Structures are given as structure tokens and as C-alpha cells.
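These notes concern the structure reproduced below.
Complex shown without one protein chain; remaining protein chains in place.
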Amino acid sequence: MQPQYQMGYDRAITVFSPDGRLYQVEYAREAVKRGTTAVGIKCSEGVVLIVDKRVTSRLLEPVSIEKIFKIDAHIGVASSGLVGDARSLVDRARVESQINRVSYNEPISVETLAKKLCDHMQTYTQFGGARPYGTALLIAGVSDGEARLFETDPSGTLLEYKATGIGTGRPAVIKTFEDEYQEDADFSGAIRLGIKALHAATEGKLDVSAIEIGVVSIETGEFRKLEKDEVKAYVDQFEE
Amino acid sequence: MQPQYQMGYDRAITVFSPDGRLYQVEYAREAVKRGTTAVGIKCSEGVVLIVDKRVTSRLLEPVSIEKIFKIDAHIGVASSGLVGDARSLVDRARVESQINRVSYNEPISVETLAKKLCDHMQTYTQFGGARPYGTALLIAGVSDGEARLFETDPSGTLLEYKATGIGTGRPAVIKTFEDEYQEDADFSGAIRLGIKALHAATEGKLDVSAIEIGVVSIETGEFRKLEKDEVKAYVDQFEE
Amino acid sequence: MQPQYQMGYDRAITVFSPDGRLYQVEYAREAVKRGTTAVGIKCSEGVVLIVDKRVTSRLLEPVSIEKIFKIDAHIGVASSGLVGDARSLVDRARVESQINRVSYNEPISVETLAKKLCDHMQTYTQFGGARPYGTALLIAGVSDGEARLFETDPSGTLLEYKATGIGTGRPAVIKTFEDEYQEDADFSGAIRLGIKALHAATEGKLDVSAIEIGVVSIETGEFRKLEKDEVKAYVDQFEE
Amino acid sequence: MQPQYQMGYDRAITVFSPDGRLYQVEYAREAVKRGTTAVGIKCSEGVVLIVDKRVTSRLLEPVSIEKIFKIDAHIGVASSGLVGDARSLVDRARVESQINRVSYNEPISVETLAKKLCDHMQTYTQFGGARPYGTALLIAGVSDGEARLFETDPSGTLLEYKATGIGTGRPAVIKTFEDEYQEDADFSGAIRLGIKALHAATEGKLDVSAIEIGVVSIETGEFRKLEKDEVKAYVDQFEE
Amino acid sequence: MQPQYQMGYDRAITVFSPDGRLYQVEYAREAVKRGTTAVGIKCSEGVVLIVDKRVTSRLLEPVSIEKIFKIDAHIGVASSGLVGDARSLVDRARVESQINRVSYNEPISVETLAKKLCDHMQTYTQFGGARPYGTALLIAGVSDGEARLFETDPSGTLLEYKATGIGTGRPAVIKTFEDEYQEDADFSGAIRLGIKALHAATEGKLDVSAIEIGVVSIETGEFRKLEKDEVKAYVDQFEE
Amino acid sequence: MQPQYQMGYDRAITVFSPDGRLYQVEYAREAVKRGTTAVGIKCSEGVVLIVDKRVTSRLLEPVSIEKIFKIDAHIGVASSGLVGDARSLVDRARVESQINRVSYNEPISVETLAKKLCDHMQTYTQFGGARPYGTALLIAGVSDGEARLFETDPSGTLLEYKATGIGTGRPAVIKTFEDEYQEDADFSGAIRLGIKALHAATEGKLDVSAIEIGVVSIETGEFRKLEKDEVKAYVDQFEE
Partner (left out) sequence: MQPQYQMGYDRAITVFSPDGRLYQVEYAREAVKRGTTAVGIKCSEGVVLIVDKRVTSRLLEPVSIEKIFKIDAHIGVASSGLVGDARSLVDRARVESQINRVSYNEPISVETLAKKLCDHMQTYTQFGGARPYGTALLIAGVSDGEARLFETDPSGTLLEYKATGIGTGRPAVIKTFEDEYQEDADFSGAIRLGIKALHAATEGKLDVSAIEIGVVSIETGEFRKLEKDEVKAYVDQFEE
């Protein structure tokens, strides 16, 4: 529970606390921490995004819980946190990508897109009339033949990782990667490591049918979501 | 009752609480929980929407309590929560559908419409000057020969279900569906299951004359509300 | 008296309370509950509106206390609650009716008008910068040869009734109607029932000279306010 | 003194209290109750407005304390409450009258003008960014050969009276009128009654030199303020 | 000191208190009461304005403390209260005067100018986003061969006086005038009375060099500030 | 420390306290009182501005602490208080000067510029959405062959002085000037007096290298900042 003297800072948007923090931004980060776990891993062949969708009811159509989104031919995004906010950011990302194609006649670079999204998110932490986004993104793509993996958070901070995770299971995922990540793995190895990390993050209660995997390949320069049976193959492999 | 230290977060719209929640959105969900119960069920022939209108007085014209709305030839919606808010969203849905027809010369896809409504609802959770919508919707329709059933809530979250419910009776409805739902039922079976779920949700006090049923058929691709005697036939069947 | 922990929700317009209610809307309903009593009754010949104007001083010109308003040739409205708010809604209703005539060259349907007014009232419950309307309306009219009677409230909810009442005396009016209403009554019977209901609502202190009656006839399709002597005839009849 | 739990409602403009009242409007009425007393009386010859200007210092130019204003050839207004607010409303009334003459080439009807002013005052009770007017008006005029006398208050309520009063002395004035008002009096009788009512309202401390009288005559259809000696004649008559 | 229960009303601009007062306006009047004393006196030859500038340091250039301002050829103004606010009103008065000359090709009447300034000041008491003016003005001029002397205050109230005062010393000034004011005095007599009143207001600590005098003459129709030696002559006369 | 009952007034900008003061303006004055000390002195040859820049670290480039600014060929300004605010006002002053040259083809008069700056500062004390400036200025210049020295403060008050000071050391400076100021001093005498005053204001801890001097000469009509060695000469002289 918050000590009483801090209550005042929470009400006004984009106001500093006496120790120089923006509480609204930190609270938005809590929304991310309560989200589904997503991991991103760079490997020798490209970048892998894996999400545990936490499907809790057989009545749900798992396919409708979209946590990995294709942004452009060469870029995909995984999200954690408020679902509506994520969709709003994904829409924006798609528009920015199309604008780049129309304006410069070439695909947007992964870094440019990530910076544009972060700039957008930052304004929601500085100006009144709106709250910060309650969403973190993993942005994976290929530019100039190089794999890139960015992580953003509600403050608009942008960091590039070799491997990282967002959402509830982040600490367990990071621990797994700190111990076992290898840059020279291929897609197969990276996916196996990602599933292992998610497994650790869910304390073994990983639901196979609810795993979503996206990969962007350096060779083809294309992002695609794996088909259900491809996913199943990796999960089966893991469970053996 | 809310503990005292949370009072501050309720007053300002679209502000995060220290644990990353948007109280205004959660309170809006309470408005939905106090609404009439509505169920939606996909079946082999299409989608079924059933609402218990809770007509409490013989002075009321039951027909005026509209809880199922035709949006376009191929899409219907059932609502629960604040009545005025629902009508506002229904108006918006109809306009979006017409815009699609005018712009692209074809009916809007069910998923596109559902996403547009959710995007709209999400903005009311992020920007100041207005409160979130106090309404949930079941959006049923047929696109490309496939039956679709979406559920939205005040946060702008969008999920697709095989069968689901909104409003006061949601827990009882979901329980019934978890136990008895079968994908391969026909309209008749789906409607019987829906009535059974509503019966459970109202603890047996289901008012026959106040049941409203809408169906969208894969075969015809059309949404229509059942006539009074059609509804009566199903209810009589159930009561036997 | 309100418990202390609710005070915060009252100050900000259009904000949800923890249990999903919009207090400002409910308080506006209190303004209606403190208003003069008005009743509306559908009958075989059309719809009847009757208001007890509560003239309290012989210095007042009773004619100036207008509680029943002609909106268009075929539509009349009775109001209860804040007088200035009612006049503002009546002005809007008249403008909407004229717009319909100009745009489509035909009279507005009663239901369309009622929905437009409710949509307007709903926006005052969702957006900041203004309070909800403190007024309920009974909207009576004839469309396509059918009598219609709608009731609106500050939330923008719209219901159609066979017979209903608004204002201070609503509970007594509704009780009278639940017991004695008959759909097949003629104007004369409906007016007598309405006066009886108002009599019950005012605990017998009904002031004859302050009763205002409006009728819309299926036959003529016209709304008109009864002349003073017509009203007197009905009241005399009642008192016998 | 207000009980403590009501304090919250006073701060935000145009917000309902739990019992459905608009405190800001009721407080504005208090400003009227603290204003100078004005009376209006319909009689067989037209309408009379009389004001006690309460001139308290011999240094003041009594003529500068204007409480009765000519709006148009056929309409006059008496005010009570905040002086600056009254002047603002009077300006608006004059403009509305001129607009009517320019638009329709005829004088504005008294009722139309009164309604327009009330509509204007009502908006200040519903929308944010401004407070309600702290002023009541008596609007006297002749339209279609008929004398009219309207009273408005800060809520935008409009009532027509045979005889009425506003300001501090209202209760004493109304009591005098309830007892002694006669519709068939001529100007002379009406003015004497008005002075008597003001006398009662000021507990006999009526200051002759500070009485202002305006009359609008059915015969001429003109509004005019009485000259000093005309006023004196009536007051002398009264004091005998 | 204010009782504690009134604190709420002070924070929001242009809000009524339960007893119908506008505290912000009354507080603005306090700013005037803390201002330098200014007096205005009508006499047989015109109007006199006298101000005690309270120069407290020999380092100050007394000429820079301007408390009497020429507005137009025939109008002068004395101010008390917030200095910056006074200058803002004086600028406005000069612009209004010039607009009148340009629009109608004649000097603005003193009353018209006074009303325009008051209307302007009133809006600052009714609309949000700004505070009322913390300044009172004495407006002296000649129109149609007649001397006029108006006093305004932060509420936008306008009164015409034979003789009056504003600022700290108002009560002492008014007392002097109530006892000794004579309408038929000439400029010389009026100025002597004004100096006497200021002397009383400052408890005898009147600083000769800091007295500023403006006169507007019926004969010439011109406003002018007296030269230093003219002022000195009057003060010397007084001190004898 | 402020007594508790005043807290409410501090939060809302441009609101009067019960005793007619604008706390935000008075608090802005505190920002000035915490600023570096600046003095201005009129003398027979023109005006002198001297500032003690309080350079506290050898790592600082003293030249970058600008406290005296050239506004136009004939006008200079010294500031105390918030540094960013001062720069904003200086920018505005320069623009106003250039506008005058462009519009009228002549240099702006010192008084006109000073009034324009004060008018600008006054608006920040009356309108919402911004705080008052936390800066005082000494405005020195030559117009029509005459030396002028104005002092402004956060309220927009404008005073002309023979000699004055702003910032932390004001009381000591004023005391020195009250005792020793002579109008007929030449530049050399005025500068020596200014340095003496600053010396008193800093309790003898005057840092030679951090003294900045600007002079505007009646003879040349030009403002210039003294070179480092000129300043040193005066300081050496003083220290002897």
C-alpha cells in the first residue's frame, strides 16, 4: 500500500513527485506487469516472438486473443498490458509503416518505427488530458539484413535487447535468458529457449494451445506467424 | 465498500491506480454487471443472440425495451449495461456499416466492425473530458460464410467466443455453457441451450414474454429478430 | 443523508461510482421526483397527457405554468422536473420536428423524435462541461395511425408505456394504473382514469383549475390541448 | 449555516446535489433575496412596476441607481439582485428586441422576449465555465393589446403573475397582494397598492425620493417611467 | 479571519456562496480598500479628482506614480487598488473612447464609457478563467455641458455620486463629504474640501508633494491635470 | 511558515485571498527576493546598472551568467529572479523595440517599453493557465535626451526611481541609497555608489570578477556594457 503522503501525486496526470518520479507512468508499468508474458529472442536466423495467451475458457476462440501483430512485411510486434491500448499502438505502427512506404518508397526501418512509437508514448507522459499507455511492446524486425529487437514501455523509453520479456513473467524469463541465451542459436533453438522461459514464467502451467509464435527471418526479410501445427511441433519437442 | 485510500483515483477520469488499474473502467464494468443478461451462441447454422428483457410492469410495451439491434443486413448486436450508452454505440455501429458500404461497395466484415467499436470505446478510457461507456456488447454476424461472435467491454477489449454471456447473469450463463455447449448444434439446439442458460441466470424466474431472440444464418447471410410466436415456440418447448 | 465516502463522486460530472452508477444522473432523477406529477395514457382513441400544475397562489396566471407542450401537429409532450431544462428540451424537440419536415417533407415519427431527444440527453451524461438534464418527458403522438407514448429520463433511457407517470406522484399513479388500466378505454375513460391517478398522487388535494390536458387522436392524427371548459367537464364528472 | 456535508456541491458549477437540487442556482436566488424590492402589478389599464431604490447617502445621484429599464417602446423591466448581472441581461433584452424588429419588422412579443431571456439564463445553470445570473427580473409589457407581467429567476424559470414582487421584501409584498389585489383597479389604484406593499416590505421606512415607477399602458401600447413629480404625487397621496 | 467553513468558496472563481455572495468579488473589493485614497467632487464649475499618491521614498520619481489618467479630451479617471489592473482598465477606456470617435465622429459620453467599463468588469465576475479586477475607478467628465462623476467597483456596479471616495481612506472621506459637501462650490472650494477629506483620511499625514489633482471644466469641456505649482497653491492654502 | 487556513488560495492561479491579495503574485515576489542583487542609479550623465553575478565555481564561464541585457541601442535591462523567466521577458522587450522601429521608424521610448512589459506581466496575474513571472527588471534608457530608470515586479506594477535595487540585497541597497544618493553625481560617482551598495548587500563578500556594469549615456544616447578592465578599474578604486 502507498504511504498516505503520496496520494496527491496520483490524481494529476504528468506531475512529478518530490523524488522526481512520474507516478502515473510507474502505475502504467504495473498494468504491464499484470499482462500476459511475451518473450523476444534474437538468433542467427532472425528474431522470434513468443506469447502465452492464457486462454482460460474452452468457450473462447483462442485465435481472437491476438498478442502478436504483423505491422509490415518485415516487422512484427508482441504486446503486454492493456489490450485496448495495445491495439491502438498497433494501429499507429501500421499507419507509420504505410506512411513511410508512401513517402520514401521503401519499408520503414525497425529502429525508426520503434522511435516513432516511443515519441508518441512519451507525449502521453508529459501533456495533460490523457493518461500514459498501459502497454509494453516487443518490436521485432529486419532492416538492412540485420535482426533488431526493441522493447518499449509506458514512459516511451526504448531499449534494444538480444533477448527479453515483458508482462507478469518477466523476472523468470530474464533469469532464464541470463543463464542460457546464446546468440548463435538458430530459429529452432531460440524457440525452444523461449518456450522454456515461458514455462518457467508460468510455473509449468504453460497451455500449449495458447502459445503464439511469430518469426522474422533475416534470409527472407519477412515476418510471419507460425501455423498451429508448427507451434505444436515445437511445444511437443519441448515437452519430451 | 472501497478502502478509503482509493478514493482519490475515482475522481479523475482515465488515471491509473498504484496497482496499474483504471478504476473508472472497472466501475463501468460494474454497470454492465448490473445490466440485463444477454447470451450469444455460435452453432452449425450461424449465431444466436438471446436476451431476457426483464419486463417488470404490465404497463410497459415490451417491444420498446430493445436489447437486440440489427446493425446491418448481416450483423446484429445484443447489449447490457447503460441503455443510453448502448443506443449511442449502436448508432455508431450502423454508421460505420453504412460508411463501409459506401466506401468499398461491400458489407463490413464482422471483425472490422467489432474492432472499430472497440477502438472507439478505448479512446474513452484514455482521454479526459468523458467517461468510459457503461455497456458491453455481443456482436454477431456472418462474414465470408463464417459465423462470428465477439464480446466487447468498457475497456475496449475484444474477444471472440463460441458462446458467452454479459450482464447480471453472466456467471450462471458461462457455467451452463462450459458444461453443455456443443459446437455442432443447430439453431434449435443453440436456442434451447441459450434459454436454459438464461433460466439458470434468473434462478428460474424467466419471463417468457420478455425474451428477445436474434439469429444470423450462415446460409442466408442475414440477421433477423425472431417473431413473437417463434420465440414462444422455443420457450414452450423449453418449459415442457 | 449520503454516507461520507460517496462525496467524492458527486463533484465530477459523468464519473462512475465503484458500483457502476452515475450519481449525477441519479441526482438528476431526484430533481424529477420533486417535480409536478404528469400522467400519460394510451387508449383506443389515441393518447392522453394530464398534468397537475400545482398552482399555489391566486396571483399566478395558471396559463403561464406550461407543463404540456405541443411539439408538432401530431406530437405533444408533458414534462416534470427543472422547468428551464424542460423548456430547453421542448425547443430542441420542435427544431428536430421542423428539420424532419424540411428534409424529408413529412412529419417526424414519434419514435424517431423520442430517440433523438434521448440521444441528446445521453451525451450530457457522458461528456464533461455540463450537467445532465433534470427533467423527464412523456412524449405522446400518432405515427402511421398508431398511438405512441414514450417516457424519457435524465439518463437518456427510452421506454414505451401503455400508461405511466412522472414526478412526485409517480408511485401512486403507477399503482392506480397497475390496478385499473384498460387498453380499450376511450378518451373519456382514459381521462377519468388519469384524473383519478392524479387525485391519488396528490392525496385528494387536486386543484381543478390547475389541471392541464392534452390529447392526440388516432382519427385526426392531431395533438391539441383541451380548453378550460372541456377540462372542467371531466373534473366535474370525476368529483361527482 | 450550511451543514458540513454539503460543502462539496458548492464548488463545482452546475452539479446536482443528492436530493436533485442545483445549489449554485439556489445560492444565486439568495443574491436576489438580498436585492432591493421591486413589485409588478397588472391592472385594467396596463402594468405597473415600482422599485424602492434604497438610496442611503445624500452624496449619491438617485437617478444613477437604475432599477427599472426601458427595453423597447412597449416593454419595461425591473430587476433585483446583482447590479452588474442585471445590466448584462438588460443589454441582452434590448438586443433581442432590436433583432426582432429588424428580422420581422414588428415589435417582439412580451412572452417571446421573456422566454428568450429565460433560455439564456438556463444555459448558465447547465454548462460549465460560468456561474448562473444572480438576478431576478419583472418583465412588463403590452402585446396584442394585452398586458403581460412575467417573473424570471436565476434558474431560468418563467412565470406570469397578476401581481408579484422580487427582492428582500418579496414575502411582505406577496402577502399584501394576496390580501388586497384587485384585477379591475386602474393605474392609480395599482400604484397605490404597490406603494403600500413596498411600505410593508420596508417596515415603513420607505424613502419617497428613491421610488421609481414605470408603467406600460394598454391604450398607448407604450412603456414609460413616471416623472419625479408624478411619483411624488402618488407617494404624497399614500402618506396622507 | 474567515471562518473555516467558507474556505471552499474562495478557490473557484465566480461561484456563489450559500448566502448568495461572490466571495472573489468581495475579496477584490478588499484589494481596493488597501489602495491609495482618491476622491471625486462635483461642483458648479465641473468635477475634481484628487489623489494622495503615498510616496514613501525620496528615491522614487513621484511623477511615475500615476493615479489620475486622462482618457479623452473630456474625461479623466482616478484609480485605487491593484496598479496593473488599473492600467489595464485605463487602456481599455482609451480604446473605447477612440472607437467612439471613429465610429460616430463625436466624443463618447461619460455615462456610455462608464457603462462599457462596468460591463467589461462584470464579465470577469461571471466567467471562469480569470479573476475579477482588483480596482475601483472614479470616472469624471463632461457630456452635453453637464458634469458627471461615476464610481465603479470590481463587481461592475456603477453609481453616480455628487462626491465620493475610494481606497483606504474612503470612510473618512465619505464622512467629511456627508458633513460638508455643497453642490454650489466652485473649483477652488471643491479642491479645498477634497484636500480636507484626504487630510482626514490620512490622519493628518498628508504628503503635499504626492498630491495629484485633475479637473474637468464645464466651461471648456476639457480635462486636465493641475501643474505642480497649482497643486502647491491649494495645499498651501489648506495648511494655513 | 504560512498559517494553515491560507493553503487553499495558493493552488488556484490568479485568485484573491480574503484580504484582497494575490498570493501567487506575492510568492513570485519571493522568487525575486531570492535572486541576485541588481542596482540602478540615475546620474547627471545617464543611468548605471550594476549586478553581482554571484559566480560560485571556477568551472563556470562568468560571461555566461548574463544579468544585464542590451534591449535596443538606447535601452538596457538588469534582472533578478528566475533566470528563464528573465530571458523570456528580455526576448519580448527586444521584439517590442524592433516592432516600434519598423512601425514608427523611431526608437521606442523607455517608458512605452516599460509599460508594454508591465501590461504583459499583468495579464499573467489575471488569467488562468499560466503563473506570474518570477522576475523583476530594472529598465534603464535614454529618451528625448532624458535618463529614465524603471523598476517592474511580478504584479506588473511600474515605478520610476532615481536609484533602486532588486533581488536579495534590496534592503541594504535601498538603505545605502537613501543615505548617500546624490542626483548630480557623474557616471564615476554613481558607479562607486552602486558598488558600495552591492558591497553592503553582500556583507562585504563582493566578488570582483562577477560584477557586471551597463551604462546608458545621455550624451551619446547609447547603452553599452563596460569591458572587464573598465569594471576592474572601478572595483579597484572602491577597494582602495
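For reference, chains read A, B, C, D, E and F in written order, and residue numbers begin at 1 within each chain.
The working rule: contacts are C-beta pairs under 8 Å (C-beta built on N, C-alpha and C of every residue); 3 or more make two chains touch, one makes a residue touch a chain.
Keep in mind that what you see is a predicted model, and the values were worked out from it rather than measured.
Enquirer: Please identify which residue in A:156, A:194 or A:214 touches the non-displayed chain.
Expert: A:156
Enquirer: Determine which one of F:38, F:51, F:68 or F:82 touches the chain that has been left out.
Expert: Residue touching the chain left out of view: F:82.
Enquirer: Which subunit F residues touch the hidden chain?
Expert: Residues in contact with the chain left out: 1-2, 4, 7-8, 10-13, 23-24, 27-34, 57-61, 63-65, 82-85, 87-88, 91, 124, 128-134.
Enquirer: Please output the residues of subunit A touching the missing chain, sorted low to high.
Expert: 5, 8-9, 11-12, 14-22, 115, 118-119, 121-123, 125-129, 150, 155-164, 174, 177-178, 181
Here, only the chains that are shown with their structure count from here on.
Enquirer: Pretend subunit B isn't there and tell me which chains still hang together through touching.
Expert: Components, subunit B removed in thought: A | C, D, E, F.
Enquirer: In whole angstrom, what separates the CA-based centres of subunit C and subunit D?
Expert: Spacing between the chain centres: roughly 30 Å.
Enquirer: Where the CA atoms of subunit A average out and where those of subunit E average out, how many Å apart are those spots?
Expert: 68
Enquirer: Name the shape of the chain contact graph, picking from line, ring, star, complete and other.
Expert: The chain contacts form an open line.
Enquirer: For this structure, enumerate the chain pairs that meet the touch criterion.
Expert: Going through each pair of chains, those in contact are A-B, B-C, C-D, D-E, E-F.
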